[in-house]
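Here the complex is missing one protein chain, while the rest keep their positions.
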Amino acid sequence: MDTKKFTRSYKLNLYGIALLLFAVIIFPFLVPSNYFISMFILIGLYGIVCTGLVVLMGHTGQISLGHAAFYGIGAYSSAIVSGKYDLPPLMGVITGILIACIVALLIGIPSFKLKEHYLALATLGFGVIVFTFLKEWTSLTGGLNGFFGIPPFEVAGFTFTNDLSYYFIVWAILVIGLWFVNNLIHSRTGRALKSIHGSESAAESIGINLMTFKLKALIISAVFASVAGSFYAHYISFINPQLFEVMTSIVFLIMVVIGGSSSLWGGLAGAIIYVWLVELLKDWVPLLGFSTGGEFEIVFFGVLLVVLLIFKPKGLMGSWMEKKLFLSQKKNVQNKKGAAL
Amino acid sequence: MNLLEIKNLSKDFGGVQAVQDVTFTIQEGSISALIGPNGAGKTTVFNMITGVFPPSNGTIMLHSKKISNKKPHQIAKEGITRTFQNLQLFADMTVIENIMAGMHLLTKTGVWNAGFRLPSAKREEQYIYDKSMQWLMRLNLDQEAYLPAGTLSYGKQRLVEIARAVISHPKLILLDEPMAGLNHNESEKLADLLLEMKKEGQTFLLVEHDMDIVMRVADHIVVLDHGVKIAEGTPDEIQQNDTVIAAYLGSEVTI
Amino acid sequence: MKKWVWLFVTVLFLFTISACSDSSSGEGDEIIIGGVFSASGPAAPLGKGEMDTVKMLVDKVNEDGGIDGKKIKLISYDDKSDQNEAVLSMKKLIEQEKVHAVIGGTISGNTLAMIPLAEKSEIPFISLAASKQIHNPDDKSSRKWIFKTAQGDDVVIPKVLQYLKDEGLTKIAWLNVANAYGTSGHTEFAAMAKDFGIEAVVEEEFEATVTDAKAMLTRVKKEKPQAVVVWGTAQESAVITKNIRQIGMDVPIINSHGIGTKQFIELAGAEAEGIIFPIGRLLVADQLGDDDKQKEKLLTYQKDYEAEFNAPPSTFGGHSWDAFYLLVEAIKKADGTDPKKVRDALEKDNGGFVGISGVFNINEKDHNGLSKDSLVMVKIKDGGWVINE
Partner (left out) sequence: MESLSQLMQLLFSGLTIGSIYALIAIGFVITYNITGVLNFAQGEFAMLGALLTISMSSAGLPLYLAVIVAILIVMMVGGLFERAAIYPARKSSVATLIIITIGVSFVFRGAAIFIWGTQPHSLTPFSGNTPIRIFEAVLLPQSLWAVGISLAALAGMYYFFNKTYTGKAVTACVMNRFAAQLMGIKPEKMSFLSISLSAGLGALAGIIIAPISGASYQMGLMLGMKAFIAAVIGGLTNAPAAVLGAFLIGIIEAFSEGYLSSGYKDAVSFAVLLLVLFFMPNGLFSKKSGKRV
């Protein structure tokens, strides 16, 4: 018996990642304007956060309404380490990762005793508390006045000054992240995470320590968010606590849910759809005859969101992947049975 | 040799005595059955053995090592796995993934090795896959290996659940009403399978209502009623035990 | 597999298409001005008026034949008070719409996030937000292309402190809203109070969403200040102001320039009576003496705006009036839209420009050019505003 069929979804994802890599490389040559590059830097950053969230939400089944906090921890770690203390930016990124891990442990241990709605509320509360820290610890963060003058990212003597360099590093990280998650979900750890989602009592009965594996998922997603935050800070060079408010966590959740949390691609798809939709509404709403768009964009966005989720409750990629894999395999079985007869 | 020793096991839920002073042992390589009318406390005993909740009193020893008060995943590590009365498959995972997940305790690839797909992780993945596939073929489920487990028939799901419990070479497998929901034919086949695995040295403890099957497969039977052990012995002994008959008659079920 | 290819191709294709179709500009007979305003979101009460003002003025200038025969094309975006939206909008304006200059940045945070883009692309950018960091940053980073038409706290706070000093109110209570507006006011206040001999006997913060601050105010009351300074915008300041009177404090209350709207008077009701605050002359244009340089422009703006939108203009709209006409003047003087020339004209040739917010004296050292004389202290009396000087 060979493993060809078993590794099918793994391979499919690998092809997808390779294709994505190709697209990432040729994309800058196709677009006429730098604006798209910067838009895709943001998409890439959101994609990193959401890919991490997919591990936590889609695979492990644990909801988080506080991921902006980890994003913020990464951003402020980089800002403070490289902007305030003039240390190498790479150290800022690493500091962010370390702090995110520690904070994830601290919040995860008590929170993961809770489920569903209560977990959602606990993570929401955690987000508000981290936000308050960023806001009130003015000597370190600059408080609500914001933190500006964050130097560009720099590694091994190369300074990231223009959009294109950020575009490449952000998408490189995203591609590596997708590859990492794809490896992970097709492994012992990934199966352990998925089994927690499937049935906690059954997972325990085969020796899976629920707390340990939930924490692993949270830490992975926290690290992803923190790294994205660090690069956001270096790219924009100005941050303020309001960027990491509850609303940002909700936006991440929206991306993951519309993208489809059960698929590897859900996070990235959600990020693309979200940013794209907001962009399109900005262009389209005025065409419908409304002068200042803001409020209409919000209304349209809300309506689209609700309609989308009513018809595709598992998100776009979720429904699609399910259909694709399930149908093709059912066909296989039928073919074989037919052959046997 | 004694595999599992249960001594003076009791459990009360806020004053309600669910299990009282139950003592019995399980021999290695045997099939034992825990029977009794509804509400006799069988599932409570199961839950105490598997660590779902701790006993109020008494001890559980596995190979003379105390395992009471451990958590479910620690109990699994000690070598006791189980199936559930109401199937607990990972419905969204494929059949083979379900069984592969059962190998959790035999393998050790962590996040780092898995995430970067280091050679050790690859090797282990191949090992897990091969072994799981062997089981699927043995159970005649290899055709369905790549279907989501939730789409299988009830009987097949039951088999997958048992395969998931058995694949990690546990010392003891607890089966909670394995025959529930199966038709006569399926039950007989499953009974054959259990006997076959017993021959290979596997120990089982099952809770079961289908007395024909129990009498056929069990070497040793423990009867509970209202949380108290009322009889213990071979199938023949139990069938002739007056107390057991009375208890079952009282609940209008005949053996 | 096929579907993957499809998906990516489609995505790429659609983006490329919309990119091409959008960048249809670049004809030389148009002056393209970009705008980024917070017309929705928390800063909307400020940004809406700014956006409307610029739109109105562009139409007006175009009706009069444009600048030297060239029509102005305004491309304005609503950043929804969100920093990322602001950055993307700025990017879009510069990279895709190829604007010649940008007006906007309703709030300081968004402006600060957009500044590096303007600096890098060398596009003149006139901000409407208040922070001192916009034109005169602590870290001395370049602000060559950045101008600002709002009075910063470095201008407003001295005005308030001067007033307090003149009135002999030296022991005061300082209360500010817990957001960028409030805290930057506080920073400036803390830095300058001593120079005017003013001491804050108690300093407190309140949330922008405050509904009842009597709890915090009892603590303020205990310190027996001679006056209370409340630094916030209309809604929260109204709550605080009402609460101060309700708990029986009768000392003078000085508010910030953030309350210069009728809403404040409505919200605070009877308690608004007697409140004093610094503000641009727009609010009291009709009370100005005929010798006032600004009077005529103020009244015209008021009349035009009311005719167009059926509501009185705000001082925030005034900032964008100033930004727009400063830019128009600069383009006229630069004889075209070459960014470098426009920038130089903004910096050098706009001395003594009379605008809505005040008389601007922009120069190489000061890209704002407003002094505290651009403000007047105004008192709320009988539900209206009167000059208190």
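Of note:
Residue numbering begins at 1 within each chain, and the chains themselves are lettered A, B and C in the order written.
Keep this in mind: contacts are C-beta pairs under 8 Å (C-beta built on N, C-alpha and C of every residue); 3 or more make two chains touch, one makes a residue touch a chain.
The structure displayed is predicted, hence computed values, not measured ones.
Taking every chain of the complex into account, the chain not shown here touches A, C.
From the options C:Pro45, C:Gly66 or C:Pro137, the residue with contact to the chain not on display is C:Pro45. Screening C:Lys214, C:Lys333 or C:Lys372 for touch with the missing chain picks out C:Lys214. Although one chain is not displayed, its contacts with subunit A can still be listed: residues 57, 63, 65, 110-111, 113-118, 120-122, 124-126, 128-129, 132-133, 135-136, 246, 250, 253-254, 256-258, 261, 294-306, 309-310, 313-314.
Although one chain is hidden here, its contacts on subunit C can still be listed: residues 40, 42, 44-45, 48, 178, 204-207, 209-216, 218-219, 222, 234-235, 238-239, 246-248, 261, 263, 266-267, 269-270.
We take it that only the chains that are shown with their structure count from here on.
If you sketch which chains touch which, the chains link end to end in a single open path, with no loop closing it.
Chain centres computed from CA atoms place B at the largest separation from subunit C. Core chain by CA centroid proximity to the global CA centroid: A. Rounded to whole angstrom, the centroid-to-centroid distance between subunit A and subunit B, based on C-alpha atoms, equals 40 Å. With centres taken as mean Cα positions, subunit C sits 72 Å from subunit B. Listed for subunit A are no residues, as none touches two or more other chains. Those residues of subunit B whose C-beta lies close enough to touch subunit A in the complex are 50, 52, 71-73, 76-77, 81-82, 84, 88-94, 96-97, 100-105, 107-111, 114-117, 121, 124-126, 128-130, 133, 137, 142-148, 151, 164-165, 168.
On subunit A, the positions that touch subunit B within their shared complex are 1, 3, 5-6, 8, 180-181, 183-184, 186-192, 194-195, 197-199, 201-210, 216, 220, 262, 326, 329-330, 332-333, 336-337. Listed in rising order, the residues of subunit A touching subunit C in the complex are 12, 15-16, 19-20, 23, 27, 30-36, 38-39, 42, 135, 138, 143-146, 148-149, 236-238, 240, 242-243, 272, 278-279, 282-283, 291-295, 297-298, 320, 324.
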